[in-house]
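As you look at this complex, bear in mind that one protein chain is not there, while each of the others sits in place.
What follows is subunit A.
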Amino acid sequence: MATLNEKKTCSERMADFRRFVWNPETKLFMGRTLINWVWISLYYLAFYVVMSGLFALSIYCLMRTINPYEPDYQDQLKSPGVTLRPDVYGDRGLKIYYNVSDNKTWEGLVTTLHNFLAAYTPAAQHLNINCTNNTYFIQDTFDGPNKTKLSCKFTADMLQNCSGITDPTFGYPEGKPCFILKMNRIIKFFPGNGTAPRVNCSYVGEEESRPLDVDYYPVNGTFNLHYFPYYGKKAQPSYSNPLVAVKFLNITRNVEFKIVCKIIGAGITYNVHDPYEGKVEFKLKIED
């Protein structure tokens, strides 16, 4: 079998290309006459306008079917994630290292906490109501202003020693640092099945059996049930997550510890793939 060889030199190729771009004999620009280019461009313009229109129409239809208050599905949100403040991320997850004698190492951490708690000042919380019931705060109707639902107040002072009010340094210089835990919001999620979920922190790894000396704020480290369920941003625009603060009282200096804080309660599950579902793990090392 042979040969349909069309070997061309480089200059021939260039000439061919130039000819393709503009062929003076046939008056073809890139293989088409100019008027042809206009037509084809117009066709594609129209085509894409129609396609964009169809896309817009589809999205519009989609939005029409969407409930503004809550999503149709919460397939991935079976159990809430848990986050920690201060949150300093190392290569593999949270890693909080500081030196008690070096201000610079912990000032950033303290600032993070202050900033975080800024949303929990009475002023920031003034739209919310005081709740006292220790049961789920179920609202079937829109009782709030502008067709919203009411949210319970959570103020920083509920965190007592870790509120940053009595101790603006959150115990960091003393080596008894406060950490604040937050449970992610999930619409219509009822944690604990009637009992308030609580936080429990412990060492992990080699130190597992070692008791961890820790104070929880509010007492017992519970998330009060009246903060649940969450009804969504549109229904509860001023909702703020309840918090639990943990204060580690007796951390051996200059040793890196791995600590996990789990939220314990019915409906809160843990996932091997997800290090932040229902719990939060972090490394802590306090130097002096």
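Convention: a contact is a pair of C-beta atoms (placed from the backbone, for glycine too) under 8 Å apart; a residue touches a chain by one contact, two chains touch by 3 or more; residues count from 1.
Operating definition for what follows: contacts and distances are computed from a predicted model.
Q: Considering the UniProt annotation of the chain absent from this complex, which name among "YEATS domain-containing protein", "AP-3 complex subunit delta", "Sodium/potassium-transporting ATPase subunit alpha" or "Nuclear pore complex protein Nup85" applies?
A: "Sodium/potassium-transporting ATPase subunit alpha"
Q: Out of A:15, A:40, A:219 or A:255, which residue would touch the omitted chain in the full complex?
A: Touches the omitted chain: A:40.
Q: Identify the residue among A:26, A:74 or A:166 that touches the chain left out of the display.
A: Considering all chains, including the one not shown, the answer is A:74.
Q: Go through subunit A and note every residue touching the omitted chain.
A: 1-5, 7, 31, 36, 39-40, 43-44, 47-48, 51, 54-55, 58-59, 62-63, 66, 69-77, 80-83, 87, 89, 91-92, 182, 184-187, 230, 232-234, 236, 239, 271, 273-277
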